[in-house]
Each structure stands twice: as structure tokens, then as C-alpha cells.
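With one protein chain removed, the remaining protein chains of the complex are shown where they sit.
Let's look at subunit A:
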Amino acid sequence: MKIGVLALQGAVAEHLRMLEEAGATAVPVKKAEELADLDGLVLPGGESTTISKLMHKYGFMDALREFGSAGKPIFGTCAGAILLAKQIQGQDECHLGLMDIKVERNAFGRQKESFEVTMPVAGVGADYPAVFIRAPYIVEVGENAEVLAKYDEKIVVARNGHYLAAAFHPELTEDARLHKYFLEMVKEYRS
């Protein structure tokens, strides 16, 4: 199984390491043509405004919409979740608009309010270590999307078919369970 990590900016190396640990072959993706032979893709944490500008510049917008429409799974963490969402609170336009969720940026506050907490994630475990850094949260999910985790009444992990979004950073821990969960999704969609 070959999974790409969008490598325009952000925590790329950490996702590559976690995907390898979860049992996949992981490669950084800097050009749209590198998407061709992938089974799935991770949109990492980073600065969503920066990543989205570079995605536009290098033709990733249409390429990723095609990638998603072809049934290839995509996992967005933090900035990645913002890139996947169909709606962004307070903004008229979204980025990829693939996943039926509405997100709010920097919703837990600035860096000094950033935190870590152990919390249950459905289908993953009761004690998942979640690191929130200037994190967004998911304001609401569409009828086909499923809520996998909430923190303080706010949705922080959701799945919509072959799209998965987390408001926190699974790549900053030593716990590969959420990456394994994503690889199971990839297997499911491959068969």
C-alpha cells in the first residue's frame, strides 16, 4: 500500500514516519503528477493559508478533486481538515471542498491556549493522545458524515465515506492507531 503525504509545507516527516510504522509505504508528494500511483493521501498539519496557496500554484486543486472523486481516501489533520472541508466558518470560499463538514479555524484560541489531552476516538480507542495546536474544530457534519470524536462538546474527528478529518495532530505522538485506522479505510476502498 502506497500512501502520499502532501509535502508543500508542514509536518510532513512526522506523517511519513507514522504511516511507515502503521505498515504502509509512505512518500512525500511535491508535484501533482506524483499522485498517480498512490492508494491514499494525507494532508498534513501546517499553515492552511500557505499550503492552499501552493496547492493552487502547482495544480493540486483539480488533481486532488479528481483523486478524491476516483474513490481514493484522503486524511486531513488540522490544516488538512480545513483544506478538505466544504465550508469554512466566516469565509465564502472553501479550499478542496471534498468533505461534507463545516470547520472553524483557530477555534480553540491562540498558541498559549493550545493543549494536549487523552480522549476516546470511536473505532480507534478510549485513550487516544490528542495534541491540539491552534486547532480548528468541526462545527457540523453533513448527513452522510459520521462523528468519531468530540472534545468539550466540539467535533474533532469525523469521517465522510473515504475522507477522514482530525482537528488535532496524530503525527506528533508515538501512537499510530489513527494512521492504522486510515490504512484500513484505504484497504476497504481498494477492494
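Just so it is clear, a residue touches a chain if its C-beta (ideal position, glycine included) is under 8 Å from a C-beta of that chain, and two chains touch if they have at least 3 such contacts; residues count from 1.
Just so it is clear, contacts and distances are computed from a predicted model.
Matching "Succinate--CoA ligase [ADP-forming] subunit beta", "Asp23/Gls24 family envelope stress response protein", "Sarcosine oxidase, subunit delta" or "Pyridoxal 5'-phosphate synthase subunit PdxS" against the UniProt entry of the left-out chain gives the name "Pyridoxal 5'-phosphate synthase subunit PdxS". The missing chain, though absent from the display, is touched by one residue of A:14, A:100 or A:175; that residue is A:14.
Interface note for the absent chain: among A:111, A:144 or A:191, the touching residue is A:111. The hidden chain makes contact, of the residues A:95, A:134, A:162 or A:179, with A:134. Between the chain not shown and the residues A:34, A:47 or A:140, the one that touches is A:47. Against the chain not displayed here, subunit A makes contact via residues 7-14, 30, 45-47, 49-50, 53-54, 57, 78-79, 105-106, 110-118, 131-134, 169, 172-173.
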